[in-house]
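In what follows, a single structure is set out as C-alpha cells and then discussed.
For this view, one protein chain was removed and the others were kept in their places.
As written, the chain order gives the labels A and B, with residue 1 at the start of each chain.
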Amino acid sequence: MTGNIIQLDKNGNLKHFLSTEGLSQSLLQNILDHAESFASVGERHVKKVPLLRGKTIANLFFEPSTRTRTTFELAAKRLSADILNLNISTSATSKGETLGDTLRTLEAMHCDMFVVRHANSGAAHYIATQVSPHISVINAGDGRHAHPTQAMLDMFTIRRHKQDFTKLKVAIVGDILHSRVARSEIHALNTLGVLETRIIAPQTLIPKGVEELGVHVYHDMDAGLDGVDVVMMLRLQKERMQGALLPSEQEYFQRYGLTSERLAIAKPDAIVMHPGPINRGVEIDSSVADSDRSVILQQVSHGIAVRMAVMAMTMGRSPDDIGETE
Amino acid sequence: MTGNIIQLDKNGNLKHFLSTEGLSQSLLQNILDHAESFASVGERHVKKVPLLRGKTIANLFFEPSTRTRTTFELAAKRLSADILNLNISTSATSKGETLGDTLRTLEAMHCDMFVVRHANSGAAHYIATQVSPHISVINAGDGRHAHPTQAMLDMFTIRRHKQDFTKLKVAIVGDILHSRVARSEIHALNTLGVLETRIIAPQTLIPKGVEELGVHVYHDMDAGLDGVDVVMMLRLQKERMQGALLPSEQEYFQRYGLTSERLAIAKPDAIVMHPGPINRGVEIDSSVADSDRSVILQQVSHGIAVRMAVMAMTMGRSPDDIGETE
Partner (left out) sequence: MTGNIIQLDKNGNLKHFLSTEGLSQSLLQNILDHAESFASVGERHVKKVPLLRGKTIANLFFEPSTRTRTTFELAAKRLSADILNLNISTSATSKGETLGDTLRTLEAMHCDMFVVRHANSGAAHYIATQVSPHISVINAGDGRHAHPTQAMLDMFTIRRHKQDFTKLKVAIVGDILHSRVARSEIHALNTLGVLETRIIAPQTLIPKGVEELGVHVYHDMDAGLDGVDVVMMLRLQKERMQGALLPSEQEYFQRYGLTSERLAIAKPDAIVMHPGPINRGVEIDSSVADSDRSVILQQVSHGIAVRMAVMAMTMGRSPDDIGETE
C-alpha cells in the first residue's frame, strides 16, 4: 500500500494517519515535534487545550480494546473535542447495514474524524478511501498490518532518551509474524534512519521476506541483543500458544524472555520498551519491567501526546494555534 | 391519546415531545423553524452552542438502539448539555426497582430531561405523567406507537425540498402495521396539510381502520406511486419475514421494493426518503438509494438539528437565546 498518496493532502500535510510506511522523515519528525508540545499538557494543572473544540471524533472500534480506546478518548478530551464511542460490532452492522452506509451515516451526523480499530488488515485504508474529503481517518490498529500511533509513541520515547536515530541499533523481540506494532515500528525506524534494526524470534514467528524491509533476523536472543541501544519487546498473544507455532510459555520465556542477565548483553544504557499490557514472566521478567531501564510507563504517557499531535495535525491544527483559539 | 394536553405547558409551549399527534400546525412549523437555525451549527467550525450548558439529559433506553441514542447524544453535546447514557434494561430494574422509583431517583440527581426509548407503546407518555414539573420527556420511539423526532426530521427534509406542504402527494411504503415512524409521519403530514397521503403495503401489513387517519390505501406499488412528490420508504424488519405476514424477501422486493423503474412512475422531481438503516435489495434498490433523488443522508443530518430544536424548546430555550447565553 502506498501510504503517502492517501495519507497526505495536496499540500503534503497529514490528512489521514494510517501507516508509518511511505511517510517522509520530515513528516515523522514533525509528528514528534508536535507531540513534544503536547506532552506538557498532561502535566499541567488544567490538562486541556481548546484546539479541537466543537469537533466530533468517533471511535469506531470493530474490535474491542479498552486501553487503546481510552488513550484516544483522553487525547480527544484534552483537545476539547466531543467523542463518540461506537462499538460497531454490536450495533449498526448487526442490523445488516453495509459498512459504507454506516460511514456515510456518521458523516451525515457531521463527524470530523474516525479512529478505526479493525481485525482486518487494510480496513482503515479502505475506510479512508470511502469517506468525504473533510473527514480524517486514524488507524488504531488493523489486523496484522499497522498500528502507527503505537509506533510513533515508541519513536517519541526513543528520541527523548537517545536523541540521534542514526547512531542506534534497535532490537524488536517476539511474535513479529502477527504483530502490526512491529511492522509499523520497522517502517518508522527505517525512515528515521536508524543504524540497524534487528528482529529476534523463533523461525515460526517471522514473516516470509521480512529481510526486504532491511532488518537483520536473529533466532538467538543473546546474539541479537548484543550491543543494542533499544530493546522493543512485543506482547505474546497467549492464544498463539495453542497452535503449533510456539513451545510452552516456560520454554518461550527461557529462549526469548527478557531477563536482567540477558539485558546485560545490550549496551549499558539500553532502554526497554513494551506496548503493554505486559505478560510478566512470559515475554519479560518483572526485574526488567520494573527496573529503571524500563520506559514502558513513559510510553503510555507519550501515547496521549502523540495521539493529540496526530489528531490536531490531521485536522489542520498545530500547537501554535492554541493561543489564537483560546 | 390526546397528545396536546400533556405535551404543552399552560402557556401552550412545548413541554414534552411525545407524539406528533394533537400538536397544532403552528407548533410543528415552529419546531421546523428552530431546526433551521440549528442546521447551520453542524456545519460550523465549532459545532457547539452553549444553550443547554449545565443541564443534565438522561438517555433512558429500555430498548437498545445505538443509532438513535447517538443522534440524541450528539444533539445534547452540541447544545453543551451533560448527557448520561443509561441502558435501563441492564441496570436498576434488574435489581427489582420499580420504574417509578428509577425515575424519581434520576430526578433527585437533578436531571432535566429524559429521552425515552421503550418497546411498549405508550411508555413515554406514561413516564411524562410520572415526572416532576421541571422535567421534560422526549419520546425516542415507543413500541408501535410513535417516533416523533423521526417524523419531524422527515418533515424538515420535505420542507427543504418542497416548500409548500399543501400541494404535495406523499406515499409511505412498507410495513405500516408495525411502524411507529409511519404513524408519526401520517399525523405530521395531516397537520401540515398535505394534499394527499397514501400508504402502500400488502394487506397483512396495514393496520385496521387506518383510513380513519385520512390516508389512501394502495396494495399495488405502481398505482400508489403514480404522481407523488415524496416517497417515504420504511425499513423492513427482517424478523417479520419468519411469520405468516410476509412472503420471501425476494417476493417482497419484487412487489414493494423501490427500483429506478418504479420511481419513474412518481413525479420527475420526487424525493426518496428512508429512516435507515436501509436494507439494500429488500425494500430499496441501491440504484435508488445512491441516486440524487435520495435524500436519506440529509435526513440523518437534519435529525441532529431537529433533536437540538426539540431539546431546546422543551427546556424553554430558543436559538435566539444563543447570543445572550454566550
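The criterion applied here is as follows: a residue touches a chain if its C-beta (ideal position, glycine included) is under 8 Å from a C-beta of that chain, and two chains touch if they have at least 3 such contacts.
A quick note: this is a predicted structure, and the numbers were derived from the prediction, not measured.
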Among the options A:Ile6, A:Leu74 or A:Ile265, which residue touches the chain absent from this view?
A:Leu74
Listed residues B:Leu86, B:Ala123, B:Leu258 or B:Ala309, member touching the removed chain
B:Leu86
Given B:Thr105, B:Gln163, B:Thr204 or B:Ser291, the one touching the chain that is not displayed
B:Thr105
Contact footprint on chain A, counting only the chain that is left out:
42-48, 66-67, 70-71, 73-74, 77-78, 238, 276-280, 297-301, 303-304
In the full complex, which residues of chain B touch the absent chain?
53-56, 82, 84, 86, 90-92, 95-98, 101-102, 104-105, 107-110
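As a working rule, only the chains that are shown with their structure count from here on.
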Could you state the distance in Å from the CA-based centre of chain A to that of chain B?
41
